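Below you'll find the structure I mean.
A single protein chain has been removed from this complex, and every other one stays in its place.
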Amino acid sequence: MDQWVAAAGFVAVAIIVPVSMLVGAKLLAVTAKSSSKLKTMTYECGEEPEGGAWLQFHPRYYLVALIFVLFDIEAVFLFPWALAIEELGGLAIVDMLIFVLVLLLGWGYALRKGALKWQ
Amino acid sequence: MIPAPDLNLSVLLPIILVAIGSMTILMGEVLLSRADTVLGREVTESFIGTVLAGTAIFFFALTLWASGVAFAGGGVQVFNPDNPMYQLDPFSSFVTAVLALSALLSCALSITYLSELRINHGEYYALIMLSASGMMLMVAAVDLIAVFLGLELMSIPIYVLAGFDRRKLRSNESALKYFLIGSFASAILLYGMALLYGVSGGTSFEALRAGFDADNPMALVGLGLVVVGFAFKISMVPFHQWTPDVYEGAPSAVTAYMSVTVKVAAFATLIRLLAMAFGPLEASLETIFWVLSALTIVVGNIMAIIQENVKRMLAYSSIAHAGYLMIGLVTGTIEGYSAMIFYLIAYTFMNLGAFGVVVALANRGNDCERIASFAGLARTRPGLAAVMALFMLSLAGIPGTAGFMGKFKIFMAAVNSGDIWLLIIGVLMSVVSVYYYLRIPVLMYMREPEDESHRTEIASGEGAVLVVCALAVLALGLFPNRVPTLLFGDLDVLDWANRSVGMFFGG
Partner (left out) sequence: MLPMDHVIALSAILFTIGVLGVATRRNLIVILMSIELMLNAVNLAFVGFNRIWSQVDGVAAIDGQIFVLMVIAVAAAEVAVGLGILLAMFRNRDSVNVEEVNLLKW
């Protein structure tokens, strides 16, 4: 039954933390009246927004984001490798070097093509 | 400390060659496009294209040589004996050679076409090589993980290639449709693989065969989903609807490449899966394949009749050919499998040739697609008209051509395993197909030319590919067991096809 106790504890913490945060915020926050101009702004924290929110993002943004996702996901292979490297020995290091080399080639291609230039 | 596995890198040699080739091209493109002159020559777009295509052809030729040597040597080698994932055996080396040859021809076909369509980017050849390496991984795979990786490495570059003409909406749509259908199909395939893993406890073909339990519904559902996943790739009816759209929208050179190589790779993998992983189960699968095969033949041929666009017509014809090929799967005998391999080779040459003619007619940024635009071609472009007529006759299966020999072998295999009805459907539908295939020769030879502007001269790359395909179609049709070549003596293609599948039957 121990794991159920732990699970119940986890659930309890998961409920208590957000509820206490909400209650605390209610008690401490300075609230704007619903009719005030501040209430209708995008951010109620006092920073005044510039322009509309429905602006078009530059395609460059998507390009950089996509390249980030591609390289980021390779950590999926690096992480188990890093955990097991002590037992695997030298060959595994060579293997990973080849893997990273191929990735570097891709990165070099993206760089030279100007995909990462932010302008 | 875990001892290092005893790896056998020569197993992966053909694939490594292609992969290195693709990276070389990618880097070469970046370096060349920044240089002004190389060795005293001015660097223009078409110069870059020719150099990169030459590089691709060089690496494919190396691969062809490496896999040819491996095939001649025979024997079975695995990459990692502790955990076999990839296997170099007569089957994989033979199919790899076929794939390398057809990829090589597609590269030669594309050089002028790409600049004609003003999409002369070097990445094209890198993508072709990447997808070819995926196909080669897939046919060499003896593990579900390896099959999946190969399948995706094959498909993802082809999604991009289909949309390569990115300023044209049709090309965009073609890529999008292929991408949506393709990734949906691979998700289905993956779920099937997950269920099979759940039943047998391993992902290698050996474990699947040992652990498969035909009484377990989960196993049957898993097998069904895997077959459906492949059915999308080889455009089996009722999973074929994407084919004409994608073939029509993609640039013609890409269509030529994908219509041939994807089919070869997917059918070869299916043969290996059925023979190595599900050997004892063929009886229960046979009925399903029987129905699907008959449906595919009928629907493909009937729909091809009403098409007005050459690429759509060829797309439906490729569906029909997938149906004929599946007869070999239904038989499940060594005869049927080797007939399939032979048919795939014949199909490679005749389909690549037919699309090659369409490519050679493309002019000033536009494909020549309407069937009506072939009218009177015999007067304006007699050479092209002659080879196009030959490819159409071969696709229809007229005696004396490779298409006839392939169909004959497949139908013989069907008769010998007692599938008389499939034979009858196949022959009847072949007769129907003569109608739509012969429309093009009739238009070319018996009508006056329309005033549509085709390209008036043929590029050397295209010419070479068309000549090679035409000669191969004739040679395979007239003497399939001793194809004469000047350099290598006579080639016994039928015997090769037999030897390549013989390993599944203990040969």
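Order of writing sets the labels: A and B. Residues in every chain begin at 1.
The working rule: contacts are C-beta pairs under 8 Å (C-beta built on N, C-alpha and C of every residue); 3 or more make two chains touch, one makes a residue touch a chain.
If you're wondering where the values come from, they're calculated on a predicted model, not measured in any experiment.
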Omitted chain's touching partners, listed by label: A, B
Which residue of B:43, B:62, B:76 or B:190 touches the chain not shown here: B:190
Residue in contact with the excluded chain [from B:84, B:122 or B:163]: B:163
Touch with the omitted chain, as defined above, among B:203, B:301 or B:401: B:203
Touch criterion as defined above, residue of B:62, B:149, B:458 or B:474 at the omitted chain: B:149
Residues of chain B in contact with the chain not shown: 144-145, 148-149, 152, 156, 159-160, 163, 166-167, 169-170, 172-177, 179-180, 183-184, 186-188, 190-191, 193-195, 197-198, 201-203, 241, 244-246, 248-249
Contact footprint on chain A, counting only the chain that is left out: 59, 62, 66, 69-70, 72-74, 76-77, 80
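The rule is simple: only the chains that are shown with their structure count from here on.
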Distance from the mean Cα position of chain B to that of chain A, given in whole angstrom: 41
Of chain A, residues touching chain B in the complex: 87-91, 102, 105, 108-109, 112-113
Residue ranges of chain B in contact with chain A within the complex: 1-2, 4-5, 23, 26-27, 30, 34
